[in-house]
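Left out: one protein chain. Kept in place: all the others.
Moving on, here comes chain A:
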Amino acid sequence: MTVRSYREALHDALRTELRRDESVFLLGEEIGRFEGSYKITAGLLDEFGPKRVRDTPIAEEGFTGAAVGAAMLGLRPVVEIMTINFSLLALDQIVNHAAKVYGMFGGQARVPMVIRTPGGGGQQLGATHSQNVELYYAFVPGMKVVAPSDPADAKALLLAAIRDDDPVLVLENLALYNTRGEVPDHDEPAPIGTARITRTGTDITLVAYSRMAAVALQVAERLAETDGIDAEVVDLRSLRPLDRDTVVASVRKTNCAVVLEDDWLTYGIGAEVAATISDGAFDWLDAPVRRVAMAEVPLPYAKPLETAALPSADDAIAAVRQTLDAVARRR
């Protein structure tokens, strides 16, 4: 084990795959000489050269579409889209082509490509640059979407994504890039489509992914200290495929759940998780599933407003207490 930052772990995975497999190459805007807006590709142009690390014109639909074509011919492009907000410019290539070529070509062509892109607010980047639109891709059959919350999963899931034969969107997070944690020294990928229980507990299940999975762990520790509440944390890690079994099994054990998400509540990922719990653990529930999400506004630019709009650990703690109050009233 080595302590690495989330940023370094992603970098390590890219470097590992570039060394391991000649068919892997990187493309995107500002990833070469500038080393990426968030420096994930630092040093890779020098090490692997401009054939494998390609600065592209400023055209997201263009380079994403080019990656689809390259992938159809057997290469393994890893696209960096500077932020998930810019993926909206590539929506047609992702939704209508990357995700559908395999099916519409009758299985005769695969699209083994990766789109790496960070989401997340909290950086004062304004309403158009701070969204969490992973839902758009998790909604689409044919896509896979993974969302690591710590450095070990960042590396293991990116390795898995590059080796996968389907298009995989790897959701990174701006607020996580500098977080640190132990990362295994081996290069084993994590299975895509499996959630991970990052803290076992008996009183309540917290379900989250990406940044909010890290927040959920902090929430669980605080609740243990202040309220004597023993929370279980399910880190989804993969939004599509969604590991429904792990979520349901946890709720059948704890009998209640709170979902934490960085996107908007209405039609959000949490709604799908709540429906999953309703389907699989209805008779085990002692309280309605609560969701903690963003305020339903375009994310403000001003720091105090942005902070107020984003879901926080305090919001989650309040939701847990309300849920457990409801449980107590029922019992």
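Note that in this section contacts are C-beta pairs under 8 Å (C-beta built on N, C-alpha and C of every residue); 3 or more make two chains touch, one makes a residue touch a chain; residues count from 1.
Everything that follows uses one rule, which is that contacts and distances are computed from a predicted model.
Trainee: Which of the following names does UniProt give to the chain that is not shown: "NADH-quinone oxidoreductase subunit F", "Aspartyl/glutamyl-tRNA(Asn/Gln) amidotransferase subunit C", "Pyruvate dehydrogenase E1 component subunit alpha" or "Phosphate transport system permease protein"?
Mentor: Its record in UniProt gives the absent chain the protein name "Pyruvate dehydrogenase E1 component subunit alpha".
Trainee: For the chain not shown, which residue from A:Arg15, A:His129, A:Arg199 or A:Arg222 touches it across the whole complex?
Mentor: A:His129
Trainee: Based on the whole complex, identify which of A:Pro57, A:Gly107, A:Pro141 or A:Gly228 touches the chain you can't see.
Mentor: Final answer for the missing-chain contact: A:Pro57.
Trainee: Identify the residue among A:Glu29, A:Glu80 or A:Glu134 that touches the chain left out of the display.
Mentor: Hidden-chain contact among the options goes to A:Glu29.
Trainee: Can you list, in ascending order, the chain A residues touching the missing chain?
Mentor: The missing chain touches chain A at positions 29-30, 33-34, 37, 49-51, 55-59, 61-62, 85, 89, 124, 126-129, 266, 295-298, 300-305, 308-309.
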